[in-house]
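Comments concern the structure below.
Of the protein chains in this complex, one is absent; all others appear in place.
Going in written order, the chains are labelled A, B and C, and every chain counts its residues from 1.
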Amino acid sequence: MSAPRLAIEGLSVRIGDMTVVDRITLSIGAGKVFGLAGESGSGKSMTALAAIGLLPQGAVRSGAARLDGNDLFGLDEAAMCGVRGRHIGMIFQEPMTALNPVRSIGDQVAETLVIHAGMHRQAARDVAADRLDRVGLPADRIGLDRYPHELSGGQRQRVMIAQAIALQPALLIADEPTTALDVTTQAGILDLLGGLVAEGDMSLLLITHDLAVLAGLSSSIAVMKDGRIVETGETETLFRHHSHAYTASLLAASNHRPQAVPLPDKADPLLRIEDLRLGYRGRGRLFRAAPLSEAVRGVSLSVDEGESVGLVGESGCGKSTLARAILGLEPPRGGSITLAGTAVTAGQMMPAHTRAAMQIVFQDPYGSFNPRHPVERLVAEPFHLLDDAPTRAEASRAVGAALEAVGLSPQDAGKYIHEFSGGQRQRIAIARALVIRPKLIILDEAVSALDVSIRAQILDLLAGLRREFGLAYLFISHDLGVVRAITERVLVMKDGAIVESGETERVLASPAHPYTAELVAASPQIPQEWVA
Amino acid sequence: MLSYILSRLVALLASLAVASVVIFVMIEMVPGDPAAFMLGLNAAPDTVAALRAELGLGGSPVERYLRWVTGMVQGDFGISYTYQVPVAELVAARLMVSLPLAVMALLLSTLIALPVGLYAASRRGRAGDWSVMGITQLGIAIPNFWFAMILVVIFAIQLRWFSAGGFPGWDAGVLACLKALILPAVALALPQASILARVMRSAVLEVLDQDYIRTARAKGLSHRRTLTDHAFRNALIPVLTIIGLQFSFLIAGAIIIENVFFLPGLGRLVFQGITQRDLIVVESVVMLLVFAVILVNFMVDIAYGIADPRLRRQ
Amino acid sequence: MTLHRTAPAWLALAAATIMGAQTALAAQTSITVGMQLEPPNLDPTGGAAAAIDEVVYANVFEGLTRYRADGSVAPALAKSWTISDDGLVYSFTLHSGVKFHDGSAMDAEDVKFSLDRARAEDSTNAQKRLFTGIASVDVVDPMTVKITLSNPDGGFITNLAWGDAVIVAPESIDAAKTAPVGTGPFTVSRWVQGDRVELARNPDYWGDAVALEKATFKFISDPTAAFAAMMAGDIDAFPGYPAPETLPQFDADPRFRVMVGSTEGETILSTNNKAEHLSDIRIRQAIAHAIDRQAIIDGAMFGFGTPIGTHFAPHNPDYVDLTGGSMHDPDRARALLKEAGAENITLSLKLPPPSYARRGGEIIAAQLREVGIGTEIENLEWAQWLEQVFRGKDFDLTIVSHTEPMDIGIYANPDYYFQYDSADFQGLINDLKLASDPAERKSLLQAAQRRIADDYVNGYLFQLARTGVANAKINGLWENAPTQANDLTGVSWSD
Partner (left out) sequence: MRQVTSAFVKMPTSLIVGIMLTSLFLVAALVSFLWTPHAVESLNIAARLQPPSGDHLLGTDHFGRDMLSMLMVGARTSIAVAIVAVGIGMGLGVPLGLLAAAHRGGWLDDLVMRGNDLVFAFPSLVIAILITAVFGPSAFNAILAIGIFNMPVFARVTRGSALAVWTQDFILAARVSGKGAARISVEHILPNIANVLIVQGTIQFSLGILAEAGLSYVGLGAQPPLPSWGRMLADSQTMISFAPHLAVLPGLAIIATVLGLNLTGDGLRDLLDPRLRRQR
C-alpha cells in the first residue's frame, strides 16, 4: 500500500497556555474523502490550518504532517507558499467574505495559476475559464469579469472551489464549505465536491459540524472533541457501531425530537393573516421611479392558540420580513394581520396589549442583547408594554421566575450578557420573550446557530414551556429536521409566497409541491438503517 | 450611471447655493467699511461716500447678493476693493501657488503615508510598527506652524539650502518654483502624512482580518504579496475617505503656512482680505474653497467606484 | 494722520532711502527690499496706504518738490520758484525735457491737472487737506505754473513734497492703480500681487542716472518671516524691519548693517477725554504717573525709542522735554486716584495690530494694575480699530503712533477721537496759523506742547524709532523717515 496522501502524526496546537489541538493523528488515502466532525471549538479548523501552516499569530504547532510522504512542517515559509494552492487547496465556510471584493472572479482564479505555474495573465484566464466551467460557472453565463458581489452565495463557493482546484492539487481541504448555504445549494456543492474527488486522484478533507453531510460523502470520519480525536473509522462502521459515548450523544442530539406536546382539544385562532403583501419602494433617482421590491406577495395563514407552526424556506424567501410584519415592525402594503382579534398595525399606533401578546427570539445569541445592561434589565424590557407596569420588586420576581423557567438561576439576573455561553444566552432570550406571558412566540431561526447538543436542550426547553404555558410558536427555520422535531404544522415558503402547507409529518414525508420535494431531497440525511 | 451623476450634480449645486447664502450673510456681518479703511483716518466723509459708490457698495443686501451670485455664474467675481483688479484675475494668480502647494502636500503625504502604513501593518506589534506609530503620533501632535518655523531655522537660516519663503513665479522656472514650495509642502504634509499612515495601517489591519486574505494565503501567496496584491487596494477605500476629508484641513493649514513662508497664495489672500476689509475677495475665495472641497469629495465618491466595484452599479 | 501712517509697521517701513549716488561695480545692480505691507495699489494720489509711497515715492513718481533723507525739502520737477510778498502766489519754473514713462512730455498742463484733480470735489486723494489752501492753478507757459493760495501758508512748499502731491499725466491716470506712469528714474515692470513689485531702470530719466538696474520690493508681513528672509539672504535690505528684538543679532553679524533712525511717530496712550472716568484730569494724571516709559521702550521696542512728554518729535528744534511732569511715580498715581475716588476702576484698552501696541499694551496693563486700575485688553485689527475707536470713539484707552510730521494741530479738533476740547489750546493753534515770525511760532508751539502735557490729554510714551537691516555692502539707504519712502535713487552696492 502506498503512503497516505496526508498523514498527521501527534499534531498539537497551543495558543498561549491553551491546548486547542491535542496530539491528534490521522491519515487520508489518495482519492478519498475524509470527514472531520465536531462541534464548535473542538479544534477541527485549527487542525486544517496547522496542516497548511496558516495558524493565527501566536499559535504554536508540534508534531508532524506529511503530504505524499513529504514533510510539511519542516518547510520554510517560502517553500510552504509553493505547497499551498499548488499541492493543497483550501476552501472556507463563508463564501460571502472569502473572495476579494475588488477583483474579478476570473482574476482571482487565474491568480493561483499565475503565482504557481508562472502563467501569463491571459493564459491563466483561459485556464481559469475552464476551471470555472468545471465547477458549474460557464463563462458564457457567468463572465470572468464579474465581481463577487454580483454572484449568489453558492456561485461564490463555486468560485472558491475553482481557484482551489485550479492546479489540481493532491489534497483539498474544505472547512465547513456548505454551512452558510441553503440546503438546495448545499446539495449542489456537495455533489460538486464528490464529483471532483471521484473523477481524479484528489483527496478531500471535509470539515463539518453536520454528521449528516458526511454520511453521504466521506469514506472515513474522525470525530473531534476538545482538541482530541475521540473516535475514527470508516463512515458506515462509525455510524453503525460507534464506540465512544460522545459520538453516540452527537448522533442522538442531531436527531433529537422532544416529547410531543398535546394540543388543546378546541383551540381558538390566535394569529390570522389574510393576503398579506410586504415590500418597499427603493429610493427613486432623478428621472426614474422608485423600484418596488416585494418580499411577501399575498400570504395567508393562521396559527391557533397553543399551536406550533413551522415556516420553512431558503434565505431571501421572505420569511423574516413576514415575521417582522407580524410583530408590527413592517407596514403591510396590502392584506391584514389580526392577533387575537386585534388588527396589527405598524408603528406607534399599535396598542401595547396587542404587542404584549407576542414576542420573538432571534437566531444570533450574541446580537440579541444590549451588552451594557444587566440580565435583569434585559429580561424586564417587555414590561414596558404593560399598562400597569410592575413595581421594581414585582418585576424582579417575575424576571427571577422567567429565568428559572428557562433553566437558569434567579441570581443570574445581576450578571451581564457576556458572562453567558451561546446556549445560555438563547435561554435568556426565551426568558425575555416569556416574561410578560405572551400568547405567541416567534422563533426566528432560534436554534440555527447552536451546536447540536445545545440545540437538543433548547428544543426540549421550548417543548416544555409550551406545555407549561400553553404558548403558540411560529417556528421559522431553514432546517427541516428541526421543524420536524418541534412543529405540528408546516408552511413552505418560496419567493414570498406559501407554496405548501399541512401537517409537518405528512408534508415532509410526501411533499405535494415540487419545491418542497426538492428541499426534502436536498436535506442531508443519515440513512435510517445506520442509526436504527 | 448618468442619472446618478446628474442627481449628484443637483445635490452639489444645492450645496453651493446654500453655501453662497451662508458666506454672504457672514460677510455682511463683518463690521468695518472697506472704503473707510482704504482712505485712512483723516479722509473726508464725502471722499468716503465717493469711493463707496465707486466700489458698488450701495443697494440692499438682497440686491447685492443677487448681483454677486449672477456675476459669479457669468464668471465675473467683481473688482477687488484694495487691488482694483478683477477678483477672478487675482484668484487665478494665487491659485497658481496654492494649488501646486496643495497638490504637492497631498502627493507627499500620500506617497509617504501609504507605504509606511502598509509597512507598519505588516510589522504589526513589532519594533517597526512601534516606531512608525510613535513617529506618526508625534507628527500629529506637532503644530504645523511650529514645525514650519523649525524647518526655516534649520534649512533656510542655518543650512541655507532653501530660501526662507516667497515664491519666484512660474516664469522663473518650474524647478525654482518647486524648490520654493518644498519646505511649505513638507510642513503641511507632516500631520497629514501621520494621520494618513495611521489610517492606512488600521485599514490594512482591518483588511488583513478578512477571510479573503486567508483565501489568498491558502492559494499560496506570500505574506508580502498578499499585502500588496490584496490588502492594499481594499485598504485604499477608507483611506480615500480620509484623503477627501483632509483636503479641507489642508486648505486651513495652508493659510497659516502661507503666512509663515510668505507665499502669495489663496490663504494669504483671504487672510489679508479680511484684515483689509476687501470683502469681495474674501467672499469669492471662501466660495471657491468651499467649491473645491465639495468637488474633491465628489471626486472621491467617483474614486470609490474605481476602487470598489461594489459601488459601481448604483 | 492716516490710518496706515499710524501703524508703526508701516511707519517703520516708511523708511526713506536716499543714498549718496555711487557708481556700482559691475558686480551687482539689483536689490531686493523687504516691506512689511503690500500697497493696495500703486497710485499715491488715490490711496492712503503708506506702502504706496514706500514703493513709488521718488522712484516712480516725482512732485514739484521732494523730501531729502535729512528731512529737508528740495526742488524736484520744479527747477525753482518765487513767492509773492503777501505769500499768496507761487510761481514754479519746471525742468525742461522731463518725460513720463510712456514717452509723453511733462509740462505745466500736467501740473495743473494733477493739483486740480487732487483738490476736486470727487477726489479720492487721501490728503486732500494739503490742497485745500489752493485757490487756483494757472498755466503761464509750458514751463511755468502759477499757484494762488487763499491764505498764506508757510508749509506749502513742504506740502508739495508729499507723495500725494506727485505729478501725473491725464493720459495714463486711469491705469495708475496697477500700471503707474510717472517721471521717476524707475518704471514699474511687474507687480505680482501678494508677493512683490519689480522696478526697472528708466533709461530716459531726465535727472542723474541711478546705479541700480533692477529693484524688487518684496512684501513680508510676518516679523518671523522677515527675520528668516533677512537671515537667509532672500532680502538685501529691510528698512522698516518689524522685529527690533533681533537687531542685536544682526548687529553682531558682519554680513549686516543695522540702521536706527528717527520717525515722526509720537507713540501715545490715547485717552478718551470724554469717557466716564477719564474726563477727570486727576485720573489721567494718575495714569501718566503710573506709566514707566523706559520699561515700555525696553519691553515693547527692545530699547529702540526716545521717551516723550508731549506730542512733539524730539528731533524737532522746537521740542520741549516735558517728561518730568509725568515721571513714573506709582505712589503719586495711587494718591491721585484716591483723591478722585476712583480706586478699582476698570478701563478698556483697545490695541491695534502693531507690536508696539500689542506689547506695549500688555506692559501698560501691568503698570496700571500696579496702581489699582484694571484693564480689559481687546486686540483689534485696523479695520475694527478704525470703526470702534477712531470713528466710534468707543474706547477708554488705546495705543497708537501718530506719524504725520507736525501734527500737534489735531488737538485743536474737539471731534478728534480722543475728544480733547480746550479753548485755550484752540486759541494757540489759531495764533500759530497766522504767525509767520519764527520766534513767535516757536513760542506758540512750545506753549501748545506744555498745554497738552499739563492737561494730561494722553499718555505720552515714546518717539517711534525707525529700525532697519541691510546687507553691509549696500550704501545710500535712508536712516530716518521724514516721509514714507524707500528712495532708491542713491542706492548702490559696494564690493
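Note that in this section contacts are C-beta pairs under 8 Å (C-beta built on N, C-alpha and C of every residue); 3 or more make two chains touch, one makes a residue touch a chain.
These numbers were taken from a predicted model, which means no experiment stands behind them.
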| item | value |
| --- | --- |
| Touch partners, limited to displayed chains, of the chain removed from view | A, B, C |
| Residue among B:L51, B:L90, B:I242 or B:L289 that touches the chain left out of view | B:L289 |
| Residue among A:D71, A:E234, A:E419 or A:E468 touching the omitted chain | A:E419 |
| Residue in contact with the excluded chain [from B:I79, B:A193 or B:I251] | B:I251 |
| Residue of A:G29, A:P382, A:G407 or A:G464 touching the missing chain in the full complex | A:P382 |
| Interface residues of chain C (partner: the chain not displayed) | 223-224, 227, 243, 245-246, 248-249, 295, 298-299, 353, 358-359, 361-363, 365-367, 369, 377-381, 384 |
| Chain B, residues in touch with the chain not shown (by the definition above) | 11, 14-15, 18-19, 22, 26-27, 29-32, 137-138, 140-143, 145-146, 149, 153, 157, 209, 245, 248-249, 251-253, 255-256, 259, 270-271, 274, 282, 286, 289-290, 293-294, 297 |
| Absent-chain interface as seen on chain A, which is shown | 283, 324, 327, 329, 348, 350, 352, 355-356, 358-360, 362-364, 367-373, 378, 381-382, 384-385, 418-419, 432 |
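Definition applied: only the chains that are shown with their structure count from here on.
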| item | value |
| --- | --- |
| Per Cα centroids, the chain farthest from chain C | A |
| Which of B-C and A-B has more C-beta contact pairs | B-C |
| Length of the line joining the C-alpha centres of chain A and chain C, rounded to whole Å | 87 |
| Euclidean distance of C-alpha centroids - chain A vs chain B, Å | 49 |
| Cα-centroid distance, chain B relative to chain C, in whole angstrom | 39 |
| Chain A-touching residues of chain B, taken from the complex the two chains share | 3-4, 6-7, 10, 210-212, 214-223, 225, 229-230, 233-234, 307-310 |
| Of all residues in chain B, those that touch chain C in their complex | 31-33, 36-44, 46-47, 50-51, 54, 82-85, 90, 93-94, 149, 152-153, 156-157, 160, 162-167, 169, 259-265, 268-269, 272, 274-277 |
| Chain A residues within the chain B interface of the complex | 52, 54, 77-78, 81-86, 89-90, 92, 94, 97-104, 111-112, 115-116, 147, 149, 160, 163-164, 285-288 |
